[in-house]
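Got a structure for you, questions after.
Note that one protein chain of the assembly has been removed; the remaining protein chains are unaltered in position.
By written order: A and B. Residues from 1 in each chain.
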Amino acid sequence: MAGLRARRARRQAAFRWTVLAVMAVFFLLPLAAMVEFTTRGDSGTWSLLADWPRLSETYPDLADGIVASLGQASLTALLMLVLLVPTAIWVRLRLPGLRPLVEFICLLPLTIPAIVLVVGLAPVYAWVNYFLGGSSLTLTFAYTILVLPYAYRAIDAGLSAIDVKTLAEAARGLGANWFTVMARVVLPNIRSAVLSAAFLTVALVLGEFTIASLLNRTNLQVAINFLGKSSATMSVAVSLAALILAFVLLLLLSLFGDRRKASR
Amino acid sequence: MATATEDPDLLAPVPRVRAPRRGLRVRSIRSLLGTVPFFAYVTIFLIIPTLVVAIGAFAGDGGFTLDNVTALGQSYVLDAFGRSIALSAITAVIGAVLGAVLAYALATARPGGLLRRVVTAASGVLAQFGGVTLAFAFLATIGLSGFVTVFLRDHLGVDIYSGGVWLFEFPGLALVYTYFQIPLMVIVFLPALDGIRPQWREATESLGGTTWQYWTRVAGPLLAPAFLGSTLLLFANAFSAYATAAALVSQGNPIVPLQIRSALTSEVILGQQNLGKAMALGMVLVVAVVMALYALLQKRTARWLG
Partner (left out) sequence: MNGVAVHLNDLRRTFGAVHALDGLDLHIEPGELIALLGPSGCGKTTALRILAGLEDADGGRVLVGGKDITGLPANRRDMGMVFQAYSLFPHLTALENVQFGLKLRKRAGGDRAAAMLELVGISAHAARYPHQLSGGQQQRVALARALAIEPQVLLLDEPLSALDAKVRVQLRDEIRRIQTEVGTTTLFVTHDQEEALAIADRVGVMRAGRLEQLAAPAEVYLRPASAFVADFVGLSNRLPGRLDGDEVVVLGTRLPLVRRAAGGPEVTALVRPESVGVVPDPAGDARVLSTAFLGPTSRVTIEIGESVVVAQVGGELLAELAVGTPVRLSLRPVPVALEV
């Protein structure tokens, strides 16, 4: 038998693996270079990085940056959840006419680059400084805006996947008030979407540089950049660690998200 | 059995209920109240900054002025816009082509398989994670004492920086930008590739079409809007990028975002700050036009491949 289709499938597989191999080299090369760079000689970079007390002593700015980023990531995720999830559900259920407006606003940050936003944020943050001080954690307010497009898209997709209107009507018919509907009927059913939004938020916040740097605050990326001027090896090591952490985060997200979908 | 027109129940008048108008209005107001926190927050941290930029671009010592906007016509500003556009266009096209090829390779793999998941996650990281970390990755690779630089010098006698250190200038930016443009293309274009139904290929074959005819008459036209739209998105992405350039370039401000940085951080007269706002406004206009075109193309794509 000719096996024509088997031949074509094989050619496609050959093409696929060639492309992936070439791309793999291109994309893994810098990562390999980072490993090589940070393990030259016996600089002890990695052992230092793993040792938090020594790290905070030797590179206090870096330690501050890392702590600040972790705080910002958690607070932004929290603020995003508190602000966006109820609003998204509420608009879906009670104000469907407002949905296009909310969607437009949530996608607006995609059109307004961070570098532009920070120009306009400076006066707003003057007020924030006045009321709340100049801590790096106040960047949460700006970051929540930055993550709006991605978080909204994730939550909106989750709400579209379940028939929110019918669920709400069924619950209301059984006597639930709006709060119960949102908290005990809708929310449990969009858990994976909400989790996805949280993961994306964390990844984005950990990678943010523009606003932190231009508002004269610190975070992980700012600290790495600053460190680059004094210790190239350590900055490269932290960069690599951050990249790997983000990768693991997103991989977990895709695996976890799919498993929840499959269990339905 | 009585027929429908004789059934007394069906002929009874349906009682009409009029909803109290006052009650209706009260309910809508209460509904709207629920969205107040969101809108208030967005107003403070998104709308107001946008207005600051938009209005500030036309603000001067004596109120409304076009000085800032005309100042955009200065050669160094125009050069920066030109370089920004060139950098964005070049990396968008290269990223689009190479990214499309990579996306196609992925699309032919098993849909739920590990390979696709890993590559998609990796693309997510590289596309959006941190310009700073990428810049340092490249420093470690082809920086002055980077792995590849040293390797080429020691083993092949080639000094890639003999003509000047291009890594911190336009060519270097282009190379590093491509590094995150390709993964972004994969993320954005892969869904369109997934929307290509196998039936279209099979229908083409059964009607007598060759592989070439399939790509030029069916798959090509169907993917064209998605490809174009994705390229535009890549353009907007490169145009808006700041962190990578900020980390790599320490001398001079070749592109607009770096010009804005210098306008923000330089302690000069008020006029210079508002020039920064004018540049920011210019950036927003460019990106807005590109994104509007992208949205139009997306509608076409969604209709065919959704």
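Simple rule for what comes next: a contact is a pair of C-beta atoms (placed from the backbone, for glycine too) under 8 Å apart; a residue touches a chain by one contact, two chains touch by 3 or more.
Quick caveat: nothing in here was measured; it's all calculated off a predicted structure.
Chemist: For the chain left off this view, which of B:Gln74, B:Gln213 or B:Ser266 is in contact with it?
Modeler: That would be B:Gln213, which touches the missing chain.
Chemist: I'm checking contacts with the chain that's been left out. Which of B:Leu222, B:Ala243, B:Ile260 or B:Leu275 qualifies?
Modeler: Touches the omitted chain: B:Leu222.
Chemist: Using the touch rule from the top, list residues of chain A that touch the missing partner.
Modeler: Interface residues of chain A facing the absent chain: 1-6.
Chemist: By the contact criterion defined above, which parts of chain B meet the unshown chain? Give residue numbers in ascending order.
Modeler: 197, 199-200, 202-210, 213, 217-218, 221-222, 303-305
Criterion: only the chains that are shown with their structure count from here on.
Chemist: What residues on chain B touch chain A, complex-wise?
Modeler: 31-32, 34-35, 37-38, 41-42, 44-46, 48-53, 56, 98, 101-102, 104-106, 108-109, 112, 115, 117-122, 124-126, 128-134, 136-142, 145-148, 179, 182-183, 236, 239-240, 242-243, 246-247, 257, 260-261, 264-265, 276-277, 280-281, 283-284, 287-288, 291
Chemist: Which residues of chain A touch chain B once you look at their complex with the stated criterion?
Modeler: Interface residues on the chain A side: 12-13, 15-16, 19-20, 23, 27, 29-34, 36-38, 83-84, 86-87, 90-91, 94-95, 98, 102, 105, 108-124, 141-142, 144-145, 148, 203-204, 206-210, 213-214, 220-222, 224-225, 228, 232, 235-236, 239-240, 242-243, 246-247, 250-251, 253-255, 258.
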